[in-house]
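One protein chain is absent from this view; the other protein chains keep their places.
As written, the chain order gives the labels A, B and C, with residue 1 at the start of each chain.
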Amino acid sequence: MAFRTDLAIENKEIYDSKNKDKGIEISGVEIEKEKFCDEISITRIKITNEHGSRELSKPLGNYITLEVEGVVDGPEELKEKASSAVALELKRLVHFHNKLKVLVIGLGNDKVTPDSLGPYTVSKVKVTRHFFLMYDADGDDEMACVSGFIPGVMGSTGMETAELIQSAAAIAKPEVILAVDALAARNVDRISTTIQISDTGISPGAGTGNKRKELTKETMGIKVIAIGVPTVIDSRTLILDSLSGFLKDPAGAESYLEQNGQDMIVTSTDIDQVIKDFSDIISNGINITLHPGIYS
Amino acid sequence: MAFRTDLAIENKEIYDSKNKDKGIEISGVEIEKEKFCDEISITRIKITNEHGSRELSKPLGNYITLEVEGVVDGPEELKEKASSAVALELKRLVHFHNKLKVLVIGLGNDKVTPDSLGPYTVSKVKVTRHFFLMYDADGDDEMACVSGFIPGVMGSTGMETAELIQSAAAIAKPEVILAVDALAARNVDRISTTIQISDTGISPGAGTGNKRKELTKETMGIKVIAIGVPTVIDSRTLILDSLSGFLKDPAGAESYLEQNGQDMIVTSTDIDQVIKDFSDIISNGINITLHPGIYS
Amino acid sequence: MAFRTDLAIENKEIYDSKNKDKGIEISGVEIEKEKFCDEISITRIKITNEHGSRELSKPLGNYITLEVEGVVDGPEELKEKASSAVALELKRLVHFHNKLKVLVIGLGNDKVTPDSLGPYTVSKVKVTRHFFLMYDADGDDEMACVSGFIPGVMGSTGMETAELIQSAAAIAKPEVILAVDALAARNVDRISTTIQISDTGISPGAGTGNKRKELTKETMGIKVIAIGVPTVIDSRTLILDSLSGFLKDPAGAESYLEQNGQDMIVTSTDIDQVIKDFSDIISNGINITLHPGIYS
Partner (left out) sequence: MAFRTDLAIENKEIYDSKNKDKGIEISGVEIEKEKFCDEISITRIKITNEHGSRELSKPLGNYITLEVEGVVDGPEELKEKASSAVALELKRLVHFHNKLKVLVIGLGNDKVTPDSLGPYTVSKVKVTRHFFLMYDADGDDEMACVSGFIPGVMGSTGMETAELIQSAAAIAKPEVILAVDALAARNVDRISTTIQISDTGISPGAGTGNKRKELTKETMGIKVIAIGVPTVIDSRTLILDSLSGFLKDPAGAESYLEQNGQDMIVTSTDIDQVIKDFSDIISNGINITLHPGIYS
């Protein structure tokens, strides 16, 4: 069955369950697991060749998954640990130096709660480029030159989100783009526990079913790091998954849904708190990474 | 199968489909259909005895359903017609007189888009009670004495919503309470087309699966008119409904979901526009009904 | 005294009061007054040469002022008349044809109530360009091809607002840019009564004291029509104006304020309602102008 998920770790889980072997190695896929502060699991999946890419239905590159239980509406201390873990992983992909320029993009629709992670996160990132302009500085030892951009969704702007981002990049001239977005998962539990960081770019609107032009190193000419949190479940996946044991014709059911399913948003009932907590965690992780002299 | 819906008209549809006869009469249920301005269908269901109540799984009373296609993101003129239709039906339940006092309640969570209909609507209703206090007036020929209250949800206040409303009613001393809330429907198409007005009260939190103390004439000692718009689909209903033709053991599937299903919100992808347009339509309908000298 | 105002009509009032003659004609300034529906005053000021420009401290061009009393928290009917008046004046500056392309810009900061007029207005304008893209249409008899853009403020983006708008214009390729912004007035009464439409462009941030790169036909290469509502009073102007009769050294007081005054926002206490009502009026006026087949 074709379950839709934006998470590489779920594609690996699906692969494992198909192969009835949880530990099987895939040629072209390297996996590394680690614990951070006991409470956070880090899984680094590296897809190194076309075979791996085909098996996991994902482009070549790095996919880092952070998993943490109990962070939503949980203790402040655990949120801080999660921010530190995000920063630690981001620092492996973005190296601070005193001339670093970064553009942070908040994808999604701030008017629809499960799609508002990107805009909320960017509104909490410390933007600094205007200070560099004001003082005509070309570098700083304590903070990167950071721009922030919330492009909106095509239904509100009438313009391709990727084109707007390209324009912003032409102004900000960043060395790297950080794109924060809501993702789709297969498993509803992931909504309150998981963060995925990847260096393979992003498709704006993927989380809510509106596929758009991709943001990748190829299309943008700039390294694009995506940071996402699953906030929705694909409705077809939910339906098929929930009743998998009760279907008399699974393939027929799937193709029926393909043709008759409606685009819907499926999310968890505490999505407001999920957005609040994860936008705090990710924005702090970004601030620690980009402004080492101010945040710690 | 036990489909969950807050709409009396859907319970009637389910009854009809079970009985393979779309026109069957139910003892204790009176139905009246009408067209308004060609574009709006009005269905008035009156449940007059216990038999009717049992067959439609709804308390005795009146359930008026307004159905209009194309109003979301549609022409201003159609929204105005829908407001007029809401006002026309409301006026049959709330009669304006120069000492009329009304409390308008916005149920739901303004931080979660599909649950924010109530708060948004109340923020657009013209509240006037403070003018009456200021001028020590006990009546007016042009406008009712209207209070507005947005009680929040229990997860944010720690208090029972029904208790907070009772307190507000003790202050405002209304003749009637209008409670605006998001509802759950069986059919996703209803999310952008349907308004239900009923005089049988409301259960705060029903739309998002959090059943709470009821707001009814019995519990409040005051007539309660509920105005609702379906903004979510019950996830178990969605799942069962979507694959009803493919299940080998429907009853087993249903009881499996009862035990293993998770509380999720299922809504349409244009929910932001739905909330915007329907809160406009309903608040205008309320303003026309309560303030005949100002709105028309 | 140098009172700061974005309103041409106030510059004319200041000129008149200095010259102790309310009706004096200025060479290079043409003034036309009209009533719309009895309740709306329209004043069209045309600055035709450098002398007029110098006397009124404004660039050459047209400045249309609409004045209406009692529209804030007032009857729906009066808001509709105000929208019609806005549309009527806009139509003199933007002529609908079936290939018309427009970019509507919402300037200001949606997080600061008196600066949020632009973003709120644009969120209510009907954006259509994505439909034209989807159907590969190059024109329509009922609606213009409209894009919407909310660039944010420099403190949040780190980027020059004018540069971001230029980029959006490069994507949307409009025939005309409509820029909606909050303005500064001298007289606090103007906050709830006045709309200014001009064809001379705009300086983003002027309303809140942050002068920025200008948006004009010269800088953008595209006709720029500005629609503004005064929502703030310049604090130095307020101070000098309030006590003008009690100063022993007016010039000294003025230069003292120039050096010691702080940047502050001065606004009216009902600013939330002002933003709500005027964003409704202006967005409706824009929709009527740009989409004659849908709005009327």
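We take it that contacts are C-beta pairs under 8 Å (C-beta built on N, C-alpha and C of every residue); 3 or more make two chains touch, one makes a residue touch a chain.
Since the structure is predicted, the reported quantities are computational estimates derived from the model, not experimental observations.
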Requested in this report: For the chain that's not shown, point to the residue among B:Gly28, B:Pro59 or B:Gly155 touching it.
Outcome: B:Gly155
Query - Omitted-chain contact residue, chosen from B:Val29, B:Leu90 or B:Ala168 - result: B:Ala168
Report summary line: Missing-chain contact among B:Lys33, B:His95 or B:His130 belongs to B:His130
Requested in this report: Go through chain C and note every residue touching the omitted chain.
Outcome: 109, 111-114, 155, 188, 208-210, 233, 235, 238-240, 242-243, 245-250, 252-253, 256-257, 260-272
Requested in this report: For chain B, enumerate the residues touching the unshown chain of the complex.
Outcome: 123, 127-130, 133, 145-150, 152, 154-160, 163-164, 167-168, 170-172
Query raised in the report: So which bits of chain A touch the chain we can't see?
Result: 73, 75-77, 126, 284, 287, 294-296
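Assume only the chains that are shown with their structure count from here on.
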Requested in this report: Pick same or different for copies chain B and chain C, depending on whether their interface residues overlap by over half.
Outcome: same
Report summary line: Taking each chain's centre as the mean of its CA atoms, chain B sits from chain C at a distance in Å of 40
**Report entry** Centroid distance [mean C-alpha coordinates] between chain B and chain A, Å
**Finding:** 37
**Report entry** Residues of chain C engaged with two or more neighbouring chains
**Finding:** none
